[in-house]
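So the structure is just underneath, and the comments pick up after that.
Selected chains from the complex are presented in situ; the others are not included.
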Amino acid sequence: MAASDGATRKLTMNDIRAAAERLKNWGRWGGDDEIGTLNFTTPEDVVKAARLVQKGKVMSLALAYDAKGPQGGKSKYPALGRFNPIHVMLRTGTDAYSGVLDHRKIRGADDIIIMPLQCGTQWDGLGHIFYGDYMWNGYDCRTVTSMGAQKCGIEQTREKMVGRGVLLDIPKMLGMEHLPDGFAVTNEHLDKAEKHFHVTVGRGDYLLVRTGQIEAKMAAENWDGYSGGDAPGLAFETLDWLHKKQVAAIVTDTWGVEVRPNQTSEANQPWHWIAIPIMGLTVGEIFYLAELSRDCAEDKRYEFMFVAPALPITGAVGSPANPLAIK
Amino acid sequence: MAASDGATRKLTMNDIRAAAERLKNWGRWGGDDEIGTLNFTTPEDVVKAARLVQKGKVMSLALAYDAKGPQGGKSKYPALGRFNPIHVMLRTGTDAYSGVLDHRKIRGADDIIIMPLQCGTQWDGLGHIFYGDYMWNGYDCRTVTSMGAQKCGIEQTREKMVGRGVLLDIPKMLGMEHLPDGFAVTNEHLDKAEKHFHVTVGRGDYLLVRTGQIEAKMAAENWDGYSGGDAPGLAFETLDWLHKKQVAAIVTDTWGVEVRPNQTSEANQPWHWIAIPIMGLTVGEIFYLAELSRDCAEDKRYEFMFVAPALPITGAVGSPANPLAIK
């Protein structure tokens, strides 16, 4: 698919199959690899990323995890069973005040969370999406059972998610507050953005692409349409761009990275079909990029140290995170 | 309490009250502060911490979150209602294989976690422990209700937990595999450790004190006695040492930082009574320090960049984390 028609030509299953052949990274890091493109980042890259810390500013890219989160809005997309975090207490300050804890000789509070691992700011693990009966690196999809992911669990990434972060702020480049729903970010946009922001995406980078959609929803105080609804996002062709660039991971501020309505009705989230199981590309979603956007505009530096560890939940196919951009 | 008798003299409630007077930081960062000693770390400190990244090695200090975690072992201490993480699936690869997802035109897996926020590697938030009817900075303990912490929620720390990490490896210094239960780490030990490891703990540092207990439990494949049982840990007097040093946070590899049996039977976890509500000291527990210990012994560098973001769960009094030591 040529860049020139990146956003407009209708995709077919043949395009998806061809992309799977063209972009397949299975075996690239050995037959027993479980982390895919996270391998692109080297220790030297981590050292260089740390050098980008020059003013000591730490920015969180996470939404708060609470009942006001992005789940539960209206959507055209059939529900996946995800809900906003449920936070409940095991002991409280009101227990303390009431004197009922004093037999313990300590007054304390404690709490529990009940949450889908992909209900807010989150990493998709490589066990999250399948291509036919296969997952990343050719593992059988049946290795992800009700007991969890026996292969490619998110815990495999526990010492990754550290490297150079690069922000490509597409609406900023285009002079918009935020991209409209259905807007496809093409390879041409990405190329232009590199030039516009004087930054070159490279091997092992964590690439953050901003659309502004999350701020639009937050400003409206209404998440309707965010989860599974229409959205701006990456065109299918960006898979080739990301493959060539050899990024470690790709992150956006939307529910599902790719443009919706999708470029085809034959597959749902066709970009995901390739990115995760075929390329082994780790994907970050629902990242809050507003503050980072403002800061980069201010100091004109669109690169930073990026540290966004997943929780090592054994057998998980995703993880919440509090991703940090450190400049 | 003099350093010379740091581990041996029996504490009384008067000692605790005196420490509360002596070490109280309320108001130090303003009347509306909710993060306490995390304020000690400056942007300059963050820049300097990043300079410690020299070989690009990332080490996770987290235990895996799963059914084999440290909860559920036998204990003398009355149960707090904590349990190991419960990880359940919303969709699976076996669903995919069975064809039951194909009406969605995408094959994927999804999952949920149910977990106490302090069931594994974790930060204690400043809403976790009360002193009388008060919490950090003098807030009324009744601000922590069944609806969560209206003050000092862990989400306030979302852009903290980044700085210079320093490891004081006490058993290593003493030529032991791990410290025995009941062993109190005193100010003298801490002073000696600084000299022994050629590192000086300073303002804004994240101090990690290793006891080795966690490795002993893991080697035995039995967590009995870990949660609430006897343990090596900090003596009560170390509160003064930490106060003087102005550390940002203190971390150990035990369930509860301080030595158990405690140095008194009048209070449970007397060190906690002061550290959290009075000093506003953020505390990390159940950190896995074994790999870091080996690495520091090897390269003789006991300082590193430390990045350990809490999940910004609104109103939470603790948080799981995947803390990273980056060298």
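Points to keep in mind about this one:
In order of appearance the chains are A and B, and numbering begins at 1 in each one.
The definition used in the following text is that contacts are C-beta pairs under 8 Å (C-beta built on N, C-alpha and C of every residue); 3 or more make two chains touch, one makes a residue touch a chain.
What you see is a predicted model, and the numbers here were worked out from it, not measured in a lab.
Counting every copy of the one repeated chain, the full complex in this structure comes to 4, with 2 of them shown.
Keep in mind that, in the parts below, only the chains that are shown with their structure count from here on.
The geometric centre of chain A is 28 Å away from that of chain B, both derived from CA atoms.
Within the complex, the chain B residues that touch chain A are 42-47, 49-51, 53-60, 62-66, 68, 78, 80-82, 85, 87-94, 96-97, 104-118, 127-133, 135, 140-146, 148-149, 155, 158-160, 162, 266-269, 272-273, 305, 307, 309-318, 320-324, 326.
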